[in-house]
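Up next, subunit A:
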Amino acid sequence: MEPTIIVRIGYAFISLFVITNYGLLLIGSMARISAKVQGRVGQPVYQPYIDIVKSSAKRNSISHGIMFYLGPVFRLAGGIGTYMFIPAVFGSVLFRNFSDSGDLLLVMYFIFFGQLGMALGAGEGGHPYSAIGVSRGLAQMTAFEVPFALSVIAVAIQYGTLDITAIVAAQQGGFMHWTLATNPLAVLAAIIAFLGMSMHNPFSVVIAPQEIPIGPPTEYQSNLLGMLQTNRAIFNGAKLVLYMNLFFGGATNIVVMVIKTFLIYFINVFVGQAFPRLRVDQSIRFFLGVPTLIGIASVIIAAI
Partner candidate 1 sequence: MSDNKLKPAPLPNEGLPPEERGLFCDVAPREYEPAKGIVEDFYNWARSESLWILGFGTGCGAIELRPLMTSRFDMYRFGIQPRPTPRQSSVFVIGGYASVKTLKRIVRSYEQMMGPKFVIALGSCTINGGMYWDSYNTIKRIDQYIPVDTYITGCMPRPEALLAGFQELKKIIKAGKGEGQNEYARNFDWYKANQKKVIKNWNMPDYNW
Partner candidate 2 sequence: MNELAEKLAVRYGARDWHDQRKDLASVMVDILKIRDTLAWLRDEGGYVHLSFATAIDNIERGVFTLTYALRNHERGHSLMVHAEVSRDNPSVDSIHLLWGQGWTYQREMKEWYGIDFPGSPRVDEEFVLEGWDQMPMMRRDFDSLAYSDATYTERPGRVTHDPAAHMKEKLYPEAAK
């Protein structure tokens, strides 16, 4: 029986709640793992929660106008929007969210949407560092979108659909059906783009605290910052689920989802601990070079 729209909204909230907590724990545990790699104890796994409570418990905050408030709102909308159109667990009613045919395009759009909203809000903040941060962020984003988009195109051609559920369905039946096995080039290009997307080490220059102060959110504080932190968790979760669905055969239950997404996220830590940070111009050149070629090759392979 198809659940009614009310029930689906209820389910969506549950699913959102789960992914938020999962995302926060993921960030916390990855920070902890990185710390271990560096030979220190590291922050507690639940540190992201404390940070959010702390930010929200600030007593005063400043504003720079309406657009300034809308920045984090757009950002959060981008994060939630991305997640809402991805079926988190294949075949589950609870975690189906609002995915429907053609949702892949919508998701691609939402990934960009948050950053653009943030750009408007941060620009309103009037701080020169925000503007620099935004332009650097957008430049890098545009660069890694190229290999990512190419690999998504390859996947769409390969399965002949833009419906994520259908793509997951086509990958069922064992490892040999995953995109990872059927079109490894597309996966490679997408994984490299993923490194840029999650802003981990080689490509972390935009939001790194030691760089031009912290990039776009320079002026954000108090509960607005808390919102951005929450979004970071949701967005992380959404990206991971998307990748799992497109390339790693999706998940048929929540345990498989957690294991798979954790491992995908682990790629970040792996690469991030081994490579130093690149400058923005370096990372743009990097993304537009080999990863883009790989992406093009994957499209060609999928097409013939």
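Everything below uses one rule, namely that a contact is a pair of C-beta atoms (placed from the backbone, for glycine too) under 8 Å apart; a residue touches a chain by one contact, two chains touch by 3 or more; residues count from 1.
Per the selection procedure, all candidates are chains of the complex that A comes from, given by their letters.
Computed from a predicted model, the values in this text were never measured in an experiment.
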Complex partner of subunit A (touching, any copy) among 1 or 2: 1
Subunit A residues within the candidate 1 interface of the complex: 31, 35, 38-44, 47, 50-51, 53-55, 57-62, 129, 209-210, 213-214, 217-222, 225
